[in-house]
Every structure is written in C-alpha cells, then in structure tokens.
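Selected chains from the complex are presented in situ; the others are not included.
Note that the chains are named A and B in the order they appear, and that numbering of residues resets to 1 at the start of each chain.
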C-alpha cells in the first residue's frame, strides 16, 4: 500500500445507524435489478423480499438498459455465466455507469476459469460501486493466484485483506471481502464485521445473496462503504439467530428468511 | 363497456364445485407444460406436485411443439424472457391453438419493458385461454399505462376491473386479475375471490404460481372461467391457512406446499 489507512472499525448488530438504514430500506423498498446465477435466483429474490426490497430479475440484452434506468440498484453475479448473459451484464453495467445506478459485482470463481475471468475484467473496468467476493476471488481480481476451486475460498479473509485494500484503491470500488470475518474497505477505511454461523456455508449461494443485500442498501445508506458494512452486519446477525433455531441447512434457510423479515422491528 | 355484464358472483372456499374440481384434478393428474421464469421454476413445479398435477418444464424451441401435443395444459410466463425463450413461447402457444391445448399467459411486467411487451402482444394474438396478471399488467395489455415497475402493481385490482372486462371481450380470453381481491372475468360474468394474506407478497412468484395452478385446473373444470376462479379460491384459502401457521415468508412457503397437498382431503 502506498499510503496508510485512515481508520479501522468493528461493526456489529445492533446499532442506531444500522437500524436507521434498515428502516429506510423498508420504507423505500428499493427496486433491485438482479442479473444473477441460476442456482440462487429464487433464494435471492426471497431474501430481498424478506428484508423489504423489491427484486426483479431482468436478464436479456434487449431489456437491461431500459430496466437499469428504472432500478434503484443493480447486482451482477457471474456464477453460471453464459455468453448471452455476458452481453447482458456488460450492457447493464455500462448503463449503470451512465445513469448513475449503483451496482454490485460478484465475481464468482474469477481466477478459476478463463472465460469468466475475462468477462469479470471487463466488468471491473466499468466501475462497480461495490465488488463482493471471497478471499480467492479478491486475490484473483488483484492479479494474484487465490487458489480457489470455484465458490470455495482456500485462504482466509484476513490473508486477502491487503489485496482488498489495493483493489479498492486501484478500481475506486468498495471491496466487500467475505469470510469468517467480513472486511469492507474503500481503500482508506476498513470495517470488520464478525457474525454469521458455519451453517451458512452449507446453504448454497449465501455469499451471492449477501451481494444482493448490499445492492439493496446502496440506495438508502450514506455511502457504499456503509451499505456494504450494514448489509454484512445484518446478514451475520440474521444467520446467527437462524442457526440457533434450526436443525440443519434446510431449516436454516427457512429461519433465515423468517428472521430477516422481522429483524429490527 | 359496450353492453352490460350478465352477472357477478363472489366465490370462496369451500364449496361443492371447488371440491369436485379439486378431486378431479387429483384423480387425473393433468400434465402441465410450463415455460416459466427462472426465479419460480422450482416453486412452480412443487406447487403443481403438491396439488396433485404433473409439472414438466420443456423450454427449447426444438421440443415445445412435440410436448404441447402431449400436455393437458400449457403455461407461458415471460418473467425472465430471453430471445430463445420468446421463440419457444410463440411456437408453444401457436401449437396450443392448433392442438386445442388450453393455455395460460402470464404477462409479467408487460408495459414496463418494450421487448417483452412486443412479445406479449404477439402471444395475446395467439388466443390464450386465460390471461393472468396484476392490475398494472392488465391495464398495459389493454393499452393503458398501468404504472408498474416490474412485478409490482401500483394500482389496486378493482381499479383495473373495467380494463379486465374489456380485455376479455377484445381477446376472447378469460382474464384473471390478481390483487387484494382477485377478479376473474370472461367479459360477461365476473367472479370475485377474497382470501390470501399479505405474506404472499413477501414470497417471490406467488402470482406466477397461481398462473400455473390455473393451467392445472383448465383440463378438469367446466369452463376456463371456472378454472381460473377455482384456482384463485384454493390459492387464497391455502395462503390464509399457511399464514396462520408460519413465522415469516420462509416458513410460509413451506406451509403453503404442505397445506396445498391436503386441502379438501
């Protein structure tokens, strides 16, 4: 890093700012345009509805420009990318830049597979507001070998923290680095968020869903850094609570949605 | 409206005709060919299985003609439409007309996005048996600005009722207008259906799923009007019951499937 960080902060649920952001989200019900992977579309939509946002999956290149202009935020997740998806994602991200729509890039398995890595490189060049990934993905985006084998990360989040800071500085995006501890940074400040439960790694697409939740907070939080931290803290708190009430990954997902719909009320 | 309605009726669960239609559905297990959106495929299939129908998602233009001829009913839902989907939908709907297979059109977000609106216009021209939509969508199909922003409707169902009647008259389709109160009309009669619960708007694709349920009743009810009304009444009754047993949108969806599998038994 070329210059020192200006601050480091630990965030946990609840606090007044988190509650205020959440109340604002529920009041405004931001329309979140999702171009996400086939595995998590249903759960992502249900998570956004549970928290109080309005999800819409509009995925074809013929429609994304028009819809990004209506939407409050955009999520682009490359998990099951195909060539037509790539066209739609690039068109949507380009439009978001022109229309000022904040957007989240989730570079699933970047660095593992050449095709998606090249698409992700182009997407990063279109100035995402937030990049959310695990340690392997963040290392890969920073030009390093993250050693992932897909959605799993084989290094811990703290090991990738320097790369996250550098990536934030080089791209101008807030970087949300997911792991046992989540770190969120804009290249100057780092916010760490503890929470969550290991059951979250036994339900598909929890990380993808956090990306969607960050997108939902972008229109209602005071900054992208704050949006990413708020979403991570709420996500972790809901996960912890759901784990105490569930008997395995099936009931965990059910409890997660129930709890997300009432947290802070 | 150019001439008066012939009748208006309120329907609610249970009544003998509803029970008879449901028993017939379970006895015959109609094969429902679904070309629906990526968000709701799984839940739609599970709803159809729960009620006693046999769902099958066959979505490629190479196969739909052959499968529509086997199926008892067809559902076309444009929620996450792409250009290849549009080809398959138009081919399927055209085949349904030629083979006499009853079919439901769910024009998700018609009027909001130009591309899908043009495809929906073509689909309407292929004589759907039933058109199911919210107020914004029905207004849009009738050439009015419904003000929707995607799957949400920003006007109430009763405000769109005149448009629903006109749309039924101009197209020959039964129109199923979803909202706090559902209205079903063939342009002559109107059947109103109260029921449901606000939790249903917190689970993605409940409206889409109602479209599938209407398709399942088409082969076993005495008329398309009756099929749409029966499906709406059962849907609402199941939703009300599930809401009383659930702690949020996650458990609601689970209870909905459980209850649908036993209602009327």
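Everything below uses one rule, namely that contacts are C-beta pairs under 8 Å (C-beta built on N, C-alpha and C of every residue); 3 or more make two chains touch, one makes a residue touch a chain.
Since we're looking at a predicted model, the values are computed, not measured.
Student: Full complex copy number, with 2 in place?
Tutor: Oligomeric count for the entire complex in this file: 3 copies.
Criterion: only the chains that are shown with their structure count from here on.
Student: Distance between chain A and chain B based on Cα centroids, please, to the nearest Å.
Tutor: Chain centroid spacing, chain A to chain B, equals 33 Å.
Student: Can you list the chain B residues touching chain A in their complex?
Tutor: Touching chain A: residues 37-40, 42-43, 79-83, 109, 112-116, 149-152, 201-205, 246-251, 253-254 of chain B.
Student: Please give the residue numbers of chain A that touch chain B in the complex, ascending.
Tutor: It is residues 31, 38, 41-42, 45-46, 49-50, 54-60, 62-63, 66-67, 70, 84, 253-262 of chain A that touch chain B.
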